Structure formats: structure tokens, C-alpha cells
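First up is the structure itself, then whatever we jot down about it.
Excluded from the complex is one protein chain; the other protein chains are retained at their positions.
Up next, subunit A:
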Amino acid sequence: MRAARLARRLGWRALAGVGVMWGAATASFFTLHGTAGDAALSTVSGQGADPTRAVLDQVRRDYGLDHPLWRQYTDYLGRLLHGNLGESYQQRVPVTHAIAGQLGGTVELAAGAVVVALVLAVGVGVLTAKRRRRWIGAASSGGELVLASMPTFVIGLLLLLVFSIGLGWFPVSGQEGLRSLVLPTFTLALPVAAILAQVLRSELEDVLEQPFVLTARARGMRDAGVRFRHALRHALIPLVTMSGAVVGWLLGGAVVTESLFNRQGIGQLMLTATTNKDIPLVVGVIIFTSLVYVVVNLVVDVAYTLVDPRVVTL
């Protein structure tokens, strides 16, 4: 019964996800069409040539750029449906390959950052919420505020200054081995951890006031048990809600982190594609990003029903 309802709900959400991706594809198509200049010129100029009118016309015919706009749009959607995101102007490889080639580095970085952020946030939140010594929570909250409001590149630079230039524990840049992953991971994770810890603490302070917490204490449970066994799960619910935003922060942060530490990844790819006006690649990254959002939100939907049995699946 419950499983069937969940499946139906997920079906609807997946359908809505397709709608979101269609919207993203359409918006990026028309935006770029209106603003990015002559697509044929961008295509050819990548090779450093000074194209003649005849060459440009040939390119227009080859890429279907002489068709009316609606026809170009439907062709574009048709190609998307077949998983064909086009070919990068600059790299001369299919966009899907370009993205797939860069995915590993970013996934490594983002996954590490999520784990570090969650461990830090849960640790700090649970240990500092509603302590008898009020200054503990206040101090921690102040520190989080500083971290959350600092730009990512400042955090990265500070970490570099202290831990690689000063102490020499970690390499300055590169992508070899776990040691080179530590500083970028923390650069990406710290601001996220700070925000999550703030949310978690304020939620925990509410939850620790609840009657069921007093009941648990009245059963003879120690404070740590009450916090981890009872209160934490309640306080995690708003964090689940924030997952979508977290993915956004991670992708945005990845652009800065990857260029700061000179790492390969989606962020770097996005940056070079944009500066080179490599339109198919930019559109490809946009659509890929929206796919990530859709999938994350589907996972969040399932996670809700796992964390909170009260969530009604309609």
C-alpha cells in the first residue's frame, strides 16, 4: 500500500523532473540564441581561421543554422531526446564525452565535501546545542557565521597559506593522490558545514525542548544518548530539505575551488566553455546540472519517507 503510493508519487515527480529539464533546455536555447552572436562564426573561429562567406554558409547548412528558429528548436530537442548534446566547438568532441571526462574529478571533490560537511555539522551541532554553558553555542555560532560569509576563494587561500605553504602538509595544486584532495575538499566543505551546523543547532534547540526528550531523560538516558538517539534524527529533517540548495553551493563552489587548486572538473570545464563561448558545451553543462538537481530532489523525496514515518505519501 505504502510502497505503491510512494512509487506513484515518484512517478509524478520524475515526470515533473522531465518538465524541469525541458524548461532548462528551452531557456538555455533561446537565451543563447538571442545573446551569443553568430553561432557559425563561433564554430569556425575556434580553429583560428578567418572564414570566408562561402565557408560560413557551408557551416550554416551543415549545422542547420539556415533553418527557421522553430525548426532549429525542434531539431535541438530531438537531438537531446537521443542523448546527443552536440559537439564542443573548441574541443571537437561530443559534449557528453567532454562532460563525462571531467565528471570524476568533481564527483570526488563534491562527495568528499558532502561527507566532511555533514560530519562537521552534526558533530558541532550536537555538541554545542543547548549546553548549560551558553557561551559554547554562541562561540560556535559566531565561528560558523564567519565561515559561511567568507567567499570560497578566501577560505581556499587561507588553507593554502597555512597548510601547504606554511606547514607543507599538503600540495599546493594538482590531482595526484588523496593528499591533494584534502585542501580542496575542506575549502568546498567549510562554508556548507557552517550553514548546516547553524540550521542543525537551532533545530536541535527546539527538539531538545520537546516532551519526548524529557521522557527519554526520565528513562535514565544520558545526555549524549538523548542527543544522538532521539534528537538528532528530528533535527536532520530540515537538512534533508536543504539538499537541493547544498548541491547548488557545491557546484558553484566547485568552479572556484577547481580553478584555485588547478584541478580538472566540471567547474573548470564550465569556466573555459564560458570564456571561449563554446555554446554546445555551456548548454550541455546546464542540462547536466538540471539533471543532477532533478535526481537529487527525487532522492530527497524518498529520504523524507525514510527519515520521517509521518510523511504522508500521496
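Just so it is clear, a contact is a pair of C-beta atoms (placed from the backbone, for glycine too) under 8 Å apart; a residue touches a chain by one contact, two chains touch by 3 or more; residues count from 1.
FYI, contacts and distances are computed from a predicted model.
Asker: Report the protein name recorded by UniProt for the chain absent from the figure; options are "3-isopropylmalate dehydratase small subunit", "Tripartite tricarboxylate transporter TctB family protein", "Peptide/nickel transport system ATP-binding protein" or "HAD-IIIC family phosphatase".
Answerer: Missing chain, per its UniProt entry: "Peptide/nickel transport system ATP-binding protein".
Asker: Among the options A:Gly34, A:Pro68 or A:Pro309, which residue touches the chain absent from this view?
Answerer: With A:Gly34, A:Pro68 or A:Pro309 as choices, the missing chain is touched by A:Pro309.
Asker: Which of these, A:Ser173, A:Thr215, A:Thr241 or A:Asn262, touches the one chain of the complex that we don't see?
Answerer: Of the listed residues, the one touching the omitted chain is A:Thr215.
Asker: Sort through A:Arg201, A:His230 or A:Lys277 and give me the one touching the missing partner chain.
Answerer: From the options A:Arg201, A:His230 or A:Lys277, the contact with the absent chain belongs to A:His230.
Asker: Considering the entire assembly, which residues of subunit A contact the chain that has been omitted?
Answerer: Touch with the absent chain occurs at residues 1, 132, 210-212, 214-222, 230, 233-234, 307-310, 312.
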